[in-house]
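Here's the structure, in structure tokens; my notes come after.
All protein chains of the complex are present and in place, except for one that has been dropped.
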Amino acid sequence: MNDHVYKQIELTGSSTQSSDDAIRCAIGRASKTLRNLHWFQVIDTRGQIENDKIVHWQVTIKVGLRIDE
Amino acid sequence: MNDHVYKQIELTGSSTQSSDDAIRCAIGRASKTLRNLHWFQVIDTRGQIENDKIVHWQVTIKVGLRIDE
Amino acid sequence: MNDHVYKQIELTGSSTQSSDDAIRCAIGRASKTLRNLHWFQVIDTRGQIENDKIVHWQVTIKVGLRIDE
Amino acid sequence: MNDHVYKQIELTGSSTQSSDDAIRCAIGRASKTLRNLHWFQVIDTRGQIENDKIVHWQVTIKVGLRIDE
Amino acid sequence: MNDHVYKQIELTGSSTQSSDDAIRCAIGRASKTLRNLHWFQVIDTRGQIENDKIVHWQVTIKVGLRIDE
Amino acid sequence: MNDHVYKQIELTGSSTQSSDDAIRCAIGRASKTLRNLHWFQVIDTRGQIENDKIVHWQVTIKVGLRIDE
Amino acid sequence: MNDHVYKQIELTGSSTQSSDDAIRCAIGRASKTLRNLHWFQVIDTRGQIENDKIVHWQVTIKVGLRIDE
Amino acid sequence: MNDHVYKQIELTGSSTQSSDDAIRCAIGRASKTLRNLHWFQVIDTRGQIENDKIVHWQVTIKVGLRIDE
Amino acid sequence: MNDHVYKQIELTGSSTQSSDDAIRCAIGRASKTLRNLHWFQVIDTRGQIENDKIVHWQVTIKVGLRIDE
Amino acid sequence: MNDHVYKQIELTGSSTQSSDDAIRCAIGRASKTLRNLHWFQVIDTRGQIENDKIVHWQVTIKVGLRIDE
Amino acid sequence: MNDHVYKQIELTGSSTQSSDDAIRCAIGRASKTLRNLHWFQVIDTRGQIENDKIVHWQVTIKVGLRIDE
Partner (left out) sequence: MNDHVYKQIELTGSSTQSSDDAIRCAIGRASKTLRNLHWFQVIDTRGQIENDKIVHWQVTIKVGLRIDE
């Protein structure tokens, strides 16, 4: 991080597989419409349970993106 | 919340009536330009006082919106 | 703050000079694309060190902007 | 609170009416199976939005109950 | 808020009616002895329960008051 | 989450495999005695080290369960 | 803590003697109905004042208990 | 706490004896100029070390006092 | 800090110059009516923006003052 | 943890594989120069993104080590 | 604290006697290898329970030490 300005946005991704995968999901979706994704930070890790199993891992992250001049 | 990706934005609404009404105000305004509003969480409740009366309730919320594919 | 609705966004500015200057940098950059910037709040103050000197002050702020009707 | 021992439990109530009413709902439900409810503290206020309206206020509270000897 | 200095004090008001009313109660009482009340921020929302009903809403707020020159 | 009341309990599960697996362990054990498990939230992730290896991942979660009428 | 599952509960004990004694009081009471108490963590230390003396120390703790298979 | 309004003030007391005694010290001093002290809450526990011994326990508390009509 | 009792008060100062100057402003104002100011701690740093410039730095501090016997 | 004294240090490990692996990396590196590593606690989970992929998972942990007599 | 630089380290001491004694234990142990211990701050107070009694008080503190030139 040098003399750029960065914007942080907050996203929640979900996955049936794992907490790490829910993060990858959120970043994959964000990259479709946003450029210059630079880092993420985990804010909250949750999940939904059905029939005593975790059916969705849901991870909320902040994503930092560099604002182009 | 299943296999969608959600984005959270932070808004402050105000009302002369009540704290709940300030939340409704923020959501009402957001719905004019954003689709798929899904949930909110209260972050901060404040207000302005004039002549010893509350003249504005100001409530800051996070609003989660589903990002369409 | 009266009967407007405000949106908060989170930005990180950087400066080789000072922590205050990193804030001015973030606001200056934001003002190129956003209207009605109204207030800011400091969230995090960091910096990068090279050869035992601070080479970049990096300050993360929330910026509140009034949403026009 | 004098020389009793208290236990705190965490509940989430919901209401279509208001945030205060969601708290009353949680306490009303708790009182069906628990005795000696003594105080509550609000932990989190959320809600669900459908068609740009708040359809459920959801308030999480800690409820303190006196443990009888 | 321009070039004044403000002092914050912390008050707890109570009401048999609602959480908003407990805030009004604290501000009403503060205004009897303090001038230039300017804003408030909710710090904590609690209540007392008797016979499974909320008998007092108790809300703790910070109140900002402008210090006259 | 609609018009039900939910109770949250706090559990710590452990696993020799991974942090995600410690969560599954806690939920699996809870499901033996509790019905209607609905969601979880990660509160704390820890672990024990022996001979410079992680021998147990220990994850503390809040589990929300719907209280049947 | 190895491959067991633990549950945490939150208790408030009180004592006319000292803050440490209020903790012992909460644990003593909990042990009458709960088995396998394992550790505690202090959450909040408060007290009541009458005639300018502390008449009750009130300490809120989380107690971790091992859930037997 | 019923229909009174309470004010909280923040004090730091010190003692050469113990952390509990530093709290008693702060309350004893406050009672010389303030009436209706009602409860306290511990905010921070610190101390000073000289020659590898604790020479002062310093405990910061919030003290709640009832405001007479 | 030895065997005195200290009181903390919360102030917000403002400055058109810098964040440090807003702190000096609050302390300068406080010293007109309060004796024995001893230390401060920064609680919050904010500012107001007009025409894309910071027009006021607003810093909230806790100020500790020694209570004379 | 019985009658030993423990020291906590804060480390950030990184991995191209997973969040759990970044923790293992930090502990593996610490074990080269420190003895008696005993437990860890996750403080922060971050990562770097390049070309819309997570290229490094970066996890900050506190590591507790027993101080030998 | 004047123009010195201080380093903070985090220690956990334990005692079979009391929470205050666990702090003295940590400082006593630290003083065997570190010079210029200056102050401490309590971070966390925990304990282990066996047979429904507290067998170890475990208190985590930050210790500030002056770095000599």
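For clarity, chains are labelled A, B, C, D, E, F, G, H, I, J and K in written order, and residue numbers in each chain start from 1.
Criterion: a contact is a pair of C-beta atoms (placed from the backbone, for glycine too) under 8 Å apart; a residue touches a chain by one contact, two chains touch by 3 or more.
What you see is a predicted model; the values in this text were computed from it and never measured.
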Residue list for chain C contacting the dropped chain reads 18-19, 44-49, 52-54, 57
Touching the missing chain, which residues of chain K? 1-9, 62, 64, 67
Which chain J residues touch the hidden chain? 9-16, 25-26, 29-30, 48, 56, 58, 60
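Just so we're on the same page, only the chains that are shown with their structure count from here on.
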Taking the mean of the CA coordinates per chain, how far is chain E from chain K in Å? 38
Multi-chain contacts in chain E, i.e. residues touching at least two other chains, fall at 9, 19, 48
Which two-chain combinations qualify as touching? A-B, A-C, A-F, A-J, B-C, B-D, B-E, C-I, D-E, D-F, D-G, E-H, E-I, F-G, F-J, G-H, G-K, H-I, H-K, J-K
